[in-house]
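With one protein chain removed, the remaining protein chains of the complex are shown where they sit.
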Amino acid sequence: MMTLVLRWFDCNYRRVIYVLVVLCVLVPAFLTVRLRIKPAGATQGLYDAVEGIPAARRAAIAKLEAELTQSTNNHDKLTAHLQRLRMHTNGVLLISLDFDPSSAPELTPQAEIILRHAFMRGIPVVAVVVSTPVGAQLAQSIVDRAARETQGRYDIKLAGRDYVYLGYRPGYFNLILQMGEDISRAYATDYAGTPLHDLPMMQGIKNLNDIDLVAVVTGFVGVPETWIQVVKTKYNRPLGMGMTAVSVADYTPYLHSKQLVGLLPGMRGAAEYEMALDAPGAGTRGMLAQLASHVLIIVLIALGNALFFVQRRNRS
Amino acid sequence: MLGDVLTVWLQRCDAVVFDLDKLNVFVGLALVGAAIMLCVSHARRGGAVFIRAVPGLQAVDDALGRAAELGRPVVFTTGLYGVDDVATLAGLNILGHLASRSAHYDSDLMVPCANPVVMTVAQELVKERLTQAGYPERYRADNIYFITDEQFAYASAVCGLMQRERPAAVFYLGSFAAESLLLAEAGAGAGAIQVAGTADVSQIPFFIVACDYTLIGEELFAASAYLSRDALLLGSVKGQDMAKVLIMAALAAGVLLLCVDQLFGCHWGTWFASLFTVTEAL
Amino acid sequence: MLCIGCGIIMLLQFFVPLEFVQRDMLQWVNDSAIVVATFGLAIGLASLVHVHSTRIRRRARGWALSVVTLACATVVAVIGLLKSDWGPVVARSQRYDVLPNGVTAGVIEVTHTLFGYQTATVFTNTVTAAGVVPLQHRSVPMFDWFYNYIMYPLMSTVFALLAFYMMTAAYRAMRAKSWEAGLLLAAALIVLLGQVPVDQFVRLPAIDGVSLFEWLKLKILDYPNTAAKRSIIIGVALGGLATSIKILTGIEKPYLGGRG
Partner (left out) sequence: MMPESFMDLAGVWIAALLSLCVFSFLFKDNILFKITEAIFVGVSVGYGIVLSWNAGLHPKVVVPFMEFIRNYHDKSRADFFWAAYMVVSLGIGVLYLSRFSPRQAWLSRFPMAYLMGIGIGIGMPLTIQSFIFEQMRATLIPIVVKTNGALDWAASLGNIALLAGVFSVLYYFFFSVKKSDPVSQTVSRVGIAYLMLGFGASFALTVMARISLLSARVQFLKDEWVEGTLRYFNLL
């Protein structure tokens, strides 16, 4: 009997495995489960940073007010800056969605949950794409979806008032550098073609100094370094990242050296973030599928080896 | 006096004829080139060269023979890239040798191509080799054909081909991207003996797992020498080894100097490492 | 000869610091390669058409599929080359509304032209200081449509087949048949365990603030993986140089049918 089953499995193992894989991926897609995942430090770091944006803005305003009463030089510049900061008392998040369709499955959940988090806390969002023209449309649909499908957790967000999507411009190094000086120099208009000075939200945002956190979700190698160089080294603004599971290992050193406030590792990072926010979504579902498939592949490897050793013993 | 003239001359050269920042690349290229050419000329004068066994290549004859026995075709692919890619060229070189060897067996050699220029080169190559071997009538131009240059469309077409033709042997030699495992699993499913070889580091693991024999990185480039046993080609492999000795020596020296740096606080090692810095490429 | 000449010229240009050579010449050569490669594509297409038309003429097995292939290629190429923004108008006539929270604009009613019974409420457009930017009637360019609904789904689905193939490959081939295969297997298992949050279900010791398997995973990636990759890359580069030199010196001439 056993040998018969084994022989049948030997002939049809492919199909059996395919069915199992489908189950691993399909079932979680219909479940809303709360995985008992405790967010890792790197994820919690980014979560706390987004959560702390309003407080950071209040602190920045207070600091600037104090500075204004003390010093007299640069008065005009500081007043203008203060005025801009006061326009968005909840602070501002800049998010960069730098990925193309091939890494989108892993990164979309990350981008979405960060956006939702900001929207839930009433934080205005500036969204950009710096490194891939292919990703521009994709990024727009992610931002729009987060703005429209509120899941009953916040009011519908409107482009131009609660968020702006600027789209893609070529030459990412210069682009990021220019955003440090003046965002409207990097992006004259938003993705729909409206000049930035016509957008109410952008009245209070001139450059990286008016941004309280930069979040970069990227699937490219090399792009993160540029962000770190400009945002962290040149302007010293808080910076967090989300990456595919494959490339995370290359960038953990930046986390240890405190150049990044947080780093989301692939689908797992999104799931952990959703748990931290208590809003299970695509990441949690995806992680469930990941967990199931990883268990499956481990079981399959074990099974393959077991069969192999049994066969070898039988032969000898 | 002479020194001044030399400096001025060098400065002028730097601006017009030769970029001194790239001198290190030139020296590196010259050293590697010299090592290879020396060994080749040594071989040309009749010097014997030993070359170690490469497991995947020993299987080539078995695979071809098995295909002939079963009356099933042999499939060969160089991957997605064009003739400006060196690994693809290495794959084409091997295709030449395979063509001569398969000439004696009357099995179909199918080469689905993703790049039209590679297709034309492959056609020339196989035709020439079959003619040299004395079987010009066994060349069928329709067996070396262009499918499409889109990665996954190509992959799906080759997967379909393998399901339908059930090749006895499949060779993946060239440059591959994410389609590597798609092709290799489809080939395994068709029950073929598979020999793979690629220079693409991220794809080697998939070939190792799914194929019977895999040429790892550099072995792909040595393969044509191994298959042909041609003295000049063997000489160039020897040259590659010489260049490797140079690199290892440089590494060892650099590491030692860096240790000295750490222990005695000087900067010899950092200086040595800076020799390998190159100004930004275009 | 031509090959050798071009090769050596392009080799030397790398070292010439003139801006003209470094920028313009590379650009020129690139343009020229585009021109030549286009003719190559023509040959490729000729091969494709030849293979398929022979199949159709001979009514060989599956000749209808060849018709499908050629027809698809022709339709896409013709639309793309002649009028890539051509496409049916799908939505017209819009009406601005007021959102419940009192903000003007932001809602638009779209009436679809075909099957016009359907009226959808879609959030769109930008709130601007200047007012509302009206949405013009929307048409779907067919060329983009081909990409979005045929090419892209097919590309990603074929790519997704890899999820299945990884499993079968792992089952079939990751067996400890020798000590080498055993090492490969061990490394794979450790990394797999390090990828998922195993420590949520099983109590594991933590090292450097991460769980055991994650720590092991990072070590494997940092040392054996990096070392192996580096030496392979160096080796490959040398092999590539050797092949280049062989071709430039005419020891090997793939374009002439091997050693000539």
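Couple of notes before you dig in:
In order of appearance the chains are A, B and C, and numbering begins at 1 in each one.
Note that in this section contacts are C-beta pairs under 8 Å (C-beta built on N, C-alpha and C of every residue); 3 or more make two chains touch, one makes a residue touch a chain.
Here the structure is a predicted model, which is why all the values come from computation and not from measurement.
For the chain that does not appear, the touching partners among the shown chains are A, B, C. Think of the hidden chain as still there; on chain C it touches residues 1-11, 13-15, 20, 24, 26, 28-43, 45-46, 48, 62, 65-66, 68-77, 80-81, 84, 87-88, 90-91, 110, 112, 114-115, 118, 120, 122, 138, 140, 143, 145-154, 156-164, 166, 170, 180-181, 183-192, 195, 217, 220-238, 240-241, 244, 247-248, 254-256.
Interface with the hidden chain, as seen from chain B, comprises residues 22, 24-26, 28-29, 32, 49-52, 54, 82-86, 89, 117, 120-121, 124, 147-150, 152-153, 156-157, 159-160, 163-164, 202, 204-206, 208-209, 216-219, 222, 234, 237-238, 240-241, 244, 247-248, 250-252, 254-255, 258-259, 261-263, 269, 272-273, 276-278, 281.
The set of chain A residues touching the chain not shown comprises 14-15, 18, 21, 24-26, 29-30, 102-106, 108, 141, 244-246, 266-268, 282, 285-286, 289-290, 293-294, 297.
By our rule, only the chains that are shown with their structure count from here on.
Chain contacts in this assembly form an open path, with each chain touching only its neighbours along a single line.
Across the assembly, the mean Cα position most removed from that of chain A is the one of B. Averaged C-alpha coordinates give centres for chain B and chain C that are 23 Å from one another. Look at where the CA atoms of chain A average out and do the same for chain C: the two points lie 22 Å apart. Among the residues of chain A, those touching two or more other chains are numbered 14. Annotation for chain C: residues 155, 159, 166, 168, 170, 172, 174 touch two or more other chains. By the touch criterion given at the top, residues 99, 101, 103, 106, 123, 125-130, 133, 152, 155-156, 159, 163-164, 166-168, 170-172, 174-177, 185, 188-189, 192-193, 195-197, 200, 209-210, 218, 221-222 of chain C touch chain A in their complex.
The part of chain A that touches chain C in the complex is made up of residues 13-14, 17-18, 20-21, 25, 35-38, 40-41, 101-102, 144, 147-148, 155-156, 158-161, 190, 192, 194, 197-200, 245, 249, 252, 268, 290-291, 293-298, 300-301, 303-305, 308.
Contacts from chain B toward chain C in the complex involve residues 14-19, 21-22, 25-26, 29, 32-33, 36-37, 40, 82, 84, 86-87, 89-90, 92-93, 96-97, 100, 113, 115-117, 119-121, 124-125, 127-129, 132, 142, 145-153, 155-156, 178, 181-182, 184-185, 188, 199, 201, 204, 206, 208-210, 216-218, 220-222, 224, 228, 230, 232-233, 236-237, 239-240, 243-244, 247, 282.
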